[in-house]
Structures are given as C-alpha cells and as structure tokens.
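Heads up, one of the protein chains got dropped from this complex, but the rest are sitting where they should.
Chain nomenclature is as follows: A, B, C, D and E, assigned in order of appearance, with residue numbering initiated at 1 for each chain independently.
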Amino acid sequence: MNAADTAFVLVCAALVMLMTPGLALFYGGMVRSKNILATLMENFILLGVVGVLWALWGYSLAFGPDVGHFIGNLDYLGLMGVGTEPFKTYSETIPHQTFMIYQAMFAIITPALITGAFAERMKFSAFLVFMVLWVTLVYCPVAHWVWGDGGWLKGLGALDFAGGTVVHINAGIAALAAALVVGKRQGYGNHATFIPHNLPMTVLGAGLLWFGWFGFNAGSALAANALASSAFTSTHLATCAATLAWVATEWIVRGKPTTLGAASGAVAGLVAITPAAGFVGPMSAILIGIGAGIICYLAVLVKPKLGYDDSLDVVGVHCIGGVWGALATGLFASKLVNSAGADGLFYGNPGQFLIQMIAVVATLVFSFVASYILFKILDATMGLRVTAEDEVAGLDITEHQETGYSL
Amino acid sequence: MNAADTAFVLVCAALVMLMTPGLALFYGGMVRSKNILATLMENFILLGVVGVLWALWGYSLAFGPDVGHFIGNLDYLGLMGVGTEPFKTYSETIPHQTFMIYQAMFAIITPALITGAFAERMKFSAFLVFMVLWVTLVYCPVAHWVWGDGGWLKGLGALDFAGGTVVHINAGIAALAAALVVGKRQGYGNHATFIPHNLPMTVLGAGLLWFGWFGFNAGSALAANALASSAFTSTHLATCAATLAWVATEWIVRGKPTTLGAASGAVAGLVAITPAAGFVGPMSAILIGIGAGIICYLAVLVKPKLGYDDSLDVVGVHCIGGVWGALATGLFASKLVNSAGADGLFYGNPGQFLIQMIAVVATLVFSFVASYILFKILDATMGLRVTAEDEVAGLDITEHQETGYSL
Amino acid sequence: MNAADTAFVLVCAALVMLMTPGLALFYGGMVRSKNILATLMENFILLGVVGVLWALWGYSLAFGPDVGHFIGNLDYLGLMGVGTEPFKTYSETIPHQTFMIYQAMFAIITPALITGAFAERMKFSAFLVFMVLWVTLVYCPVAHWVWGDGGWLKGLGALDFAGGTVVHINAGIAALAAALVVGKRQGYGNHATFIPHNLPMTVLGAGLLWFGWFGFNAGSALAANALASSAFTSTHLATCAATLAWVATEWIVRGKPTTLGAASGAVAGLVAITPAAGFVGPMSAILIGIGAGIICYLAVLVKPKLGYDDSLDVVGVHCIGGVWGALATGLFASKLVNSAGADGLFYGNPGQFLIQMIAVVATLVFSFVASYILFKILDATMGLRVTAEDEVAGLDITEHQETGYSL
Amino acid sequence: MKKIEAIIQPFKLEPVKEALHAISVEGMTVTEVKGFGRQKGIREVYRGMQYQVDFLPKVKIEIVAADDKVQAIVDTIVDKARTGRIGDGKIFVYPVGEVVRIRTGEKGDAAL
Amino acid sequence: MKKIEAIIQPFKLEPVKEALHAISVEGMTVTEVKGFGRQKGIREVYRGMQYQVDFLPKVKIEIVAADDKVQAIVDTIVDKARTGRIGDGKIFVYPVGEVVRIRTGEKGDAAL
Partner (left out) sequence: MKKIEAIIQPFKLEPVKEALHAISVEGMTVTEVKGFGRQKGIREVYRGMQYQVDFLPKVKIEIVAADDKVQAIVDTIVDKARTGRIGDGKIFVYPVGEVVRIRTGEKGDAAL
C-alpha cells in the first residue's frame, strides 16, 4: 500500500463528490426560479440515494466477481469483505475501501446528469423510483462491462479512462429516453420563454464541476503518478479549448459570445476528454476539446428541430460529447502516452476505433432501451409528470412546499 | 516525517477551512435577506479572530503540556517552538506546524456553529467579545480534555474521532445558552414569518460542508492510511443515510420531502458520524446516519414547544446530533475497524458506552454553564442585543451599513 | 520522482484553478447586476484563452531555456518535450508536466485580476486581444525574470515565493494603466451609485479564493514538505490578521465594520503574504497581514482623490498589497524558516530589502509602461470601450445578449 | 381617457399581451404584485415550521387608453386571462386627467 | 367605488392585513415600492465610498372597495400602520370607474 496514492485518491473522491452539488448549481441556474429547489433537490438527494444503494448492492453488482461478462455477483453485498487491503485487480496501492468510495461518487453523479432532461415537470416520487432502478439495472451493468474485471467491453479492449461511455453516453442517452417519454414542458416551442433564472449560479456550478473533474479524471489513474499528471493536463487543456470553441462558434453563428456558452463549452470539453484523459497527449487533448465545443454547440442548436424537450441539453452535451470523446479516444490514443493503453487510428491502429464504436453503440442501445422501458413502466404505473396545474405553479411549492428565494 | 501524510493533512486543513465559508452560506440562506451580511460576517470574521487567537495562545492552551488534566500550559504561546519537527505525541509523520494549523481550522468552525442560535439580533461588538472569551475559556479546555495529552477525558478512554464532543456538543449546548439568554427574535412564534431568504445558498453551503467534512473526519487520522480511508467511507455513508432519513421522516410526518430537509439531514449525518468516523464500520455508519436523520428532525420539530428561539436549530442539529453520535460511538465502535480504538456496547463492551456518557455529560454541563455565565455577564455589561428598531430594519444596514442585494 | 509531491502539486493546481471562478464571484458581486455576466465572463473565458496560449507558447516563453536573462526560448512550443520526467531545474520530484500545468493556473489568474479595473465598460473583443498580448508580452517575461532559470531578478536574489511581483504587482499596476486609459464609468464620482449588487457572492468568492490560495502558496514549495507546511501556516495567519486589521481600521475611520471590508481584508492579506509565504515565520506573517489590512484599506480610501476609476480596487488591493508584501519579504525573511531563502533587514541583511525594491520597481515600471502602450494601441485601433448607450443598458445584454437574473 | 388596471395570474401575461397587441394596444406597464383574495394562500414548511403565505404572486397590467377603446380592452383581458378558477383576478377602470409623452411633450390621446 | 392606496412600512403589512381581514376586506393587492419623503435615507459604505440611499423600502396596499366601506378601511389602516415616527406613510383615495371580476365577468360591487 502506498500512502501517497491513498491520499490522492481520497482527495479525488472528495473532489468528485463536490461535482454533484456543482452539477446541481449548473442545472439549477438554468431553470425558472419556481423550480430551482426541485432541481437542486433531484441532484442533492441522489447523493443519499445512490450512496446508500452503492454500499448495499451497487458496488457488488459493478465490481464484484464477474458473472457472464455482464455483471458482478453479490459477494460484496453490504460491503462485506470490502476492507483495508488493496483490491489487487483494480489497484495494488490503495485500500479496497478507498477504491469503493471513489467509485461511489461516479455512481452518484451519473444519474444526476439525467435530471437535466426532465427538469421542471417530473414527479419527485417517480423520480426516486426511477433512479433506484436505473442505477441498479443500467449503471451497474455498464460500469461492469467497461471497468469490471471480466466485463465484455473491457475484454474487447475498449478504452474508457474515466467514464465517457459508463457515465456520459450512458446518462446522455437515458436523458433522451426521458425527454421522449416524459414529454415537453408546457408551452415549449410555443411562445413561452425558458430564460435561465440565475446564470451566475450556472457559472459557479461550471467552476465547481471543472475543479471536481480533476478528481474525476486524474484520480482515475488510481495513483499519484505521471499518468495522473498527464490525465490532469489533458483534462485542463481540452476544457480550455472547448470553452473557446463553443464561444467562438456561437459568436460566428449567432453574433454574440455568451457566458452560458462559455460554461457549457467547458462542460462539453470535460465530457469529451473524460474517456481519453489518460491516453492522449496535450495537443490531442486540445483538438478533442475544440471538437467538443463545436459539435456540442451544434447538437444543442439542432435540438428544437428534433422536437423533443431535453430541458437542459443533457443529450447535446453529455451524449453527443461522450460519443465524440469515446470515438476521439479511438483516434488520438497513443501508447507513448500510456503504455497500458492502446494506439488509436491516427497512430496506426484503426482496430481501436472500431472497438470504441462497438462500445459506444452497445452503451447507446442498451441504455436507451432499458431506460425507455423503465420510464414507460413508471409512466403507466405511478405516472411521471406532475399535474399541469402544479407545473404552472412550479415544483418547489407543489412538490416540496418551499420557495427558493424571498429576497 | 512522511510527505504523503503531510500532503494529506495540509489538504485536509484547507478543506476544513472551507467549511467556515460553507457554514456561512448554509446559515446565511436561512435568515431573512435584511440579515444576510451580518450572518455571513459573523462566520467569516471568526476565521480572522480565532485564527490569530489560536496562534497567540489558543493552541498552547489546548495542546500545550498538560496542567492538571484540564488545560495546556503556555509553552507554545505565540507558536514558540511549534516548528517543522513532528510533535510525536500527536503524530510522528507530519510537521508540528501542520498539526497546529489543522487544529486551527477546528477552533474556527466550532464557535461559528454557535452563531446560528442568535442570528438576526446579536450586537456585533458583543459577539466578538463573547467569541474571544468562549474559545479561550470553553473551547480550549474541552479540546484539551478530549484530545490533549493528559486531558482527563482522554485518560478515561473517551472516544471522539473528529470532534463530536469538542466541536458539536460543545457548540450545540452553548447555542442553547445563547438562545436562552439572548431571547427570541421579535415576532417569533407570533404571526411573523421567518422564511429562509435563499435556500439555494443553503444547499450550496451544505454541499461545501459535506466536501470539507471529508477533511475534518478523514484528516483526523493525521495520516493517509487505511484509517483515513475508513473514516472517509463512514463519513460519506452516514451522511447519505441521514439525508434520506430526515427527508423520509418529514415526508411521513408533514407530507412533503423538502430541500431544506435534505440539506439539514446531510449536516445532521455529518455531525453524528464525526466522533465515530474512525471507529465504526460502514454498515454501522449507515445506522448512525439513519438515527441522526430521524432524531435531529424530531428535535427540530419539538423546538417551538420548548419555547426558545434557536434561530437556525444549532441545538437540534449539533447538540442533539453530537450527543447521538458520541453515544452511538459507544454502541458501534469496534476494534476490528480501529485497533487503537475500543469496542462499544454492541461489541461486548458496555463500559465504553458509560465512558461516552460521562464525556457527553461533562461537556454538556461545563459548556452550558460557562457559556451561560459568559452571555449573562456580557448582557449585563455591554448588552447582547441590538435595539428593537435596528432588529426591524435588519442588521446589515444598522450594524454594517451595507445591503446584501441590489438585484 | 515522488508520488506524495506529485499528488500534492496536482491537488494544489486544482485549488489554484478554482481561484479563477472564485475571483469571478468576488468581482462579480461588486458590480451592478446589469454587468454581472460580463464580469464573470471576463474571468471565466481567461481559463480558456490563457490555458491554450500557455500550452502553445506561453510556458515556453516563461520557463524555456533562458534568452538574455529576459525571456525563455521556444523549445517548449506546443509543450514539445514537456513530459513525465522531472524538469530538474525546478523540481526533482514531480513530472515536468505537473510543474507546467501548475504554472498554467498562475498564468490564468494573473490577467484575471486586471479585469476588476475596467469592469462595467470594456468591449469584450478588445478585452480578448489585450489579454492575449498582455500574457505573452508582459506576464511571460516577468515570470521568467523572477522564477525562470537565468532570469535576471532571480539572479539578483530577489525573493518571490508564490508571485508577489509576478502576479500581484504585475497585474495591479497593469490595472492602473487600464483605469487611466479606459477612463471612468459614466457618472463616477458624480451622483451615480455603484452599490455592489450581490455581496454574498463576493463573500463566497473570497472564501473560495482563501481556500484556493493554499494551493497557490503552499503548492509553491513544489513538494509536500515542511516548507509547504510553513507556507500554508503563514498564508493562513497573515490572512486572518489582515481580515481583522482592515475591519478594525474601517471601524475606527468610518464607524462601522463591514462585510465587504472583511472579504477585502482577507484578499489583501493573501496578496501580501504571497511573496513571503515560504520565507517568514508565523508571527512575521501576522505582522505582514496587519500591515496589509491597514495599508490596503487606506489605499482604497484614497482612490477617489486620485481621480481614476479602478472599479474594483485592483490597484489598492493587488498592486499596493503586492508591493507591501514584496518589501515586507525583504524585512521579515529569515534563513531559519527557509535555508534556501535569505535573511531580511530585520534579520540583519539590509541588502535583501534593496534587492526587493529593485524587483518591485522593475516590475512596476516594465508592466505599467508595456500595459499602458498596449491599451493605447488597442484604444486607437479597435476601441476599448462600449458605447455610452451600451454602458447604460449594461454589458450583459449588449455584449452577450443575456440576463443574469430572472428571479 | 381611462386607465385599465388588471390583476391577473402571472402565466396569463403572455397571452393577454399578445391579444392586446392584436387589437393594437401599443403600450402597457406591468408590475409584479402580490395578491390577497378569495383564493387561499400557500402553506410552506421549513424544518417543520409551517407558515401560511397569504399573498400570491400576481401581475398587474396598466393601460391608459382612449375612452372608446376601453370596452374592447377589458373584454380582451377577461377573455384571455380567464381560467375559471378562483384567483383569476380583477379589472379596475379609473378616470385619467391628462397624459404626456415625455419624448415629444405631446398631450392627450395623441400621447398614447 | 373607491380605490384606497396606502404606502406603509413593510413590517406593518402583516398586522394591517389581519385587521383588514377582520373587518371583512376580502381582497387587496400589494406591491413592494420605494419611498422618498421626510424620513431621511440610509447611508451605505462600500470600501470607504459613501452612498446616500434616499429611497426606503415601503409596501403599497391597494384595495378597491364600495364607497360605504372606505372610511372604515382608512381608519383601520391608520390605526394599525402607525408607529408615530416619520416614515409611517400615507393613504390616498381615488375614484374608480368600473370593476370586473375576470373569473365570472361580474361587474360593480358584486365583483369585489
């Protein structure tokens, strides 16, 4: 065991934990003020829900001994046997518990990402039930496929350093299912204005996300080594580049550079570099970031034409950004950066690009279908949406009996 | 000396420092907007006041060579002799200064907790005098009893990993003294509404507290080892569980799950696990968290019937939560988790529970009496409250000549 | 290479990154609400602009092999050769990339500091061009002089632990040039009120700055050792003392202690201790802090009489605070604290004070002249200010087509 | 000339505005207000403490119009702002003595 | 019908509302306003710069009532809103031409 690695991963776990409140603010600033608390609540409560679920059964399903390359078994139910000795399969230098709690933070933020899709209209009770099911039935399997010892995508050689498929594509495509099943907000695309109520809050959220994301990506090295340093650098540079790219693109397309664009571009860059962070060099990271800024902006721009109401653009930013990142990993990955990784297409290995495509498609299909079915079942049984009247009055007062501001 | 441990404790010190601004926001969101700055100020200025005081004499009183098992002597006045060599009594692997500055952050946040009790009516000058006296005469002794080499509660074998008695019970019961002596806010319990002016601010504060608390609890291992990892895990799981428990309880009792409830539950869980963090396993942590969520919610619910106006529920959350945590440590502690600790009642050692009770009662009695006397003396001499007119106009303008918002 | 040092510096880099959003909030709270987004944007976008610029050429100019003691050469263009091996000249124990990315964060926050001087009236396009030029032509050279191997001020023996000259004097005096060339805001000094629109935001910003500054100062040890611990301690104590000193001074001078004063005092203390952090003992740090609080408050008080409109007091806090800190380093530095440093005047070495004066004057003159010329050229070519009408309407809507709040 | 003052539900502002625009009402002033009426208030709960909030958010629209347009305006508002549920609000009509357009100094109907 | 408009101290809103309710005033509209009057303003200080804030927060209550209730309403407000210190505010009474209840279309006193 190594104290430095343990220190590093524990601090990184704290950083990743902070991303969930950061995301809450990022999203919260974009909704209307009558739904601010409901939006914050959906994120904050997931800390509680998924934290406990992870300790009880989630961790075991994701990282327990493999069952058919698809899922972990129940050996670690209730964290039985998850002690202070390293779990050698994943890291030789940090306590098993450190690995487990670090992973817990990933399991928390992933479903939180989805909440942006159905913001301002979802019933809180249905939301809770959905999330328990989704983490258990969708997140845990996909995490196992990609990261778990024996997982089929890992076996195939798919590269996903810190969660491009497991976290972003997974959540992003579930968000699409959500938007389709839950339906549009009242007045969407029809006179009503959905002007963000508090953009400084969104900027603060983006700042905290950026900060916490260093824990997300660099921490995924599971050690305080050159790889962590390289992942840290890639993360920062891609994010810088994506911020600029998004703002530049909208400046050209729409005539003005916006603050929300800068914050969104940063998040798009963070998303896209996530799978690649530990496999690519700094200049590749900048290119990935530029791609993310442009592609995600265009994806967001196109949304209204596609007709669904993904309130806070989870699909445009996380799904599309995640797909771009996962594929870009298959382009830019280099063994010179990480010998334990693989070369990508641009380094003479087109096979890796193919593998990345398989991982992307598998995640897209599985997560979309499973999420869609879950939403449909809940819609039919308990109902997903609040009443039209409650939606007009706002979820804060109707679902939580509170008011965000009394300034 | 060990670089990893030093890195870890320094970063943890920074995290604990952030808790005070976090607490300022947590509290600040709950007051009315005319008192927002005064509330933030009371917390922020304590960074300055206690930081300097700690360097001048506080550290020496708490951790200087023992005088009669009750207090430290003045050997470390002005940090004389507090250098780069480890202070072997407390840690063999980090510089003495690292230990000192880490402890400084605890001495800062503890009095800050009390400010919630007399929010919206306390005179700033009286507040400052009180705090200087309280940290010197109450905090330093209690810290010495429990953590200081030679302290009588330490000698007795009382377990307090990161400050259940020293920080939370101590501040929580002083808060009761404050509420009793300072008296109710105008209109309290009588038509007037005390609706929080900015709950998103409170949620942000809770997020920062949760984040910083990893430094508070895991850092208390004073090393980046398995114990830190285990304290980190317990902290997270107890907090998750408490968040859910508080929200679930209020959902049942009052019919709605609230965002303020989720934030409050998280803090209650953090409080309760504080003394136990390094002594209990993850499932025990979850149980402690559930207990905290339920018990603290009920404590808060009962407050109006007891007739005092503890504005922001410091008693309900910190005192009651701290007592529960300290006693629960006597129930759930296990030498399997920490061989340097002790077994609790559920692990066959009822004696530990008794010792915990003694520590709890000693802290409650000493801190309450001393705080009550301090408040009474100040009330009689300089007066504790602003005038009724100033209270109506709000402390921001009358005490600080500023306005929080001009949106 | 050393894992603990790597972990420490990476985490510190993340902390320093967070300072830029922190600064955005600190500044943002002080402007009028119609300019909140423009203010946040100017800071946030610098993460992107300077991050990319640093990787492409900035790092090489600052830390590449020396050219005439004035600037680095282009060996590291596009981070060529900046790999995982330590850059022994600067640190033997962390990867070169870690050093590079840590330094990137300094290059980002420095120009961000300047934005406070021309807040509420600067054209966004001119701002971007200015910043690219300024970082390249002013920041990189000065960083090289003071920190770069072969830099002439380093050769002279000037002490600047974490950036008193490079960061604060440099940005602070550029801010003066900005205020002079850009001119006053409409109505300044003439009936119009410039009441901060959201002081809680400023307090939050100050809290994040304080937190992140531990990374800035302690991280500058580039290792998790006793020096880092000592820099951490000095940083905290000076900041505590400065907070108190500013508040006390204004209480005496103006009759009320203000929250904005506490936040400003904290920043003044952080600024002043920056060059000294690794060279002075804790009691010296407290004295430096007290000096900072008093001097910077008086500097700010005097501003209206000098007739320029430095909107958010960058000159008073960063330039004056930086000068005080750099000189105070020449007074209080002691080899007992850091044997690799030097003794100051109070420790029998008046020569050091002289050297500090030279460093201060050189930075003041070079940065002022260069910044002034840059501003003048841009003013003559593309124009620095928005139109009078746009200034009245606010930059959020006119420059970015957005609104900060719809509460 | 008359002033028409309508207190309506906030979410009805947009349709009312559109409809008024359609009958060429070219100016109006809008204020966020809080209303107290037959509609029962909201109960809010903070840490178990219940507060009855009697004042509900409403929007006040003010339009000064020539006498002959008043009826059409009132009818339009009633038509567009009605949900049929308690809390729909009220319209008040007041006499106006004089109107001045600041930009031009024009008075009377010409100033509207 | 008359409109009674009272500018009062914000913290007097609650007692005034209760008292009006007691004399069965069943509707009113409240606006947050800023008042300038004999009461001197507030001085605020930011980094040593002083600003005189002349406008103080007040609350405006508007009640449209039948003529015979006006006196009672005015008296009640005066009674409950008075502190005796400068800044207590004013009550203005205006003529009203017409009232319509949006929900039902009722007019006149029946609409109140």
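Keep this in mind: a residue touches a chain if its C-beta (ideal position, glycine included) is under 8 Å from a C-beta of that chain, and two chains touch if they have at least 3 such contacts.
Predicted model, so just to flag it, every value in this text is computed and none were measured.
Q: Omitted chain: which shown chains does it touch?
A: Missing chain, whole complex, touching shown chains: A, C, D, E.
Q: For the chain left out of this view, which of A:80, A:195 or A:373 touches it?
A: A:195
Q: If I consider the whole complex, including the chain that's not displayed, which of A:5, A:160, A:313 or A:402 touches that chain?
A: Reading the full complex, the residue touching the unseen chain is A:313.
Q: With the missing chain put back, one of E:64, E:81, E:99 or E:112 would touch it. Which one?
A: Of the candidates E:64, E:81, E:99 or E:112, E:81 is in touch with the missing chain.
Q: For chain C, which residues touch the unseen chain?
A: Interface with the chain not displayed, on the chain C side: 191-193, 392, 397, 401-403.
Q: Across the whole complex, list the residues on chain E that are touched by the chain not included here.
A: 2, 6-8, 31-38, 54-55, 58, 60, 74, 77-78, 81-95
Q: Suppose we count only contacts with the excluded chain; which residues of chain A make the list?
A: 30, 193-196, 250, 253-254, 256, 258, 260-261, 264, 297, 300-301, 304, 313
Heads up, the rule we're going with is that only the chains that are shown with their structure count from here on.
Q: In the touch network of chains, how many steps separate chain C from chain D on the shortest route?
A: Minimum step count, chain C to chain D: 2.
Q: Go through B-E and B-D and name the pair with more C-beta contacts between its chains.
A: Per the contact counts, B-D leads.
Q: Between chain A and chain B, what is the gap in Å from one C-alpha centre to the other?
A: 34
Q: When the centre of a chain is set as the mean of its C-alpha atoms, what distance in Å lies between chain A and chain E?
A: 51
Q: Can you list the chain E residues in contact with two or more other chains?
A: 44-46, 53
Q: Quick one: which residues in chain C touch 2 or more of the other chains?
A: Residues 2-4, 7, 11, 195-196, 198, 204, 254, 256, 258, 260, 405, 407 of chain C each touch two or more of the other chains.
Q: Chain pairs that touch, all of them, please.
A: A-B, A-C, A-D, B-C, B-D, B-E, C-E, D-E
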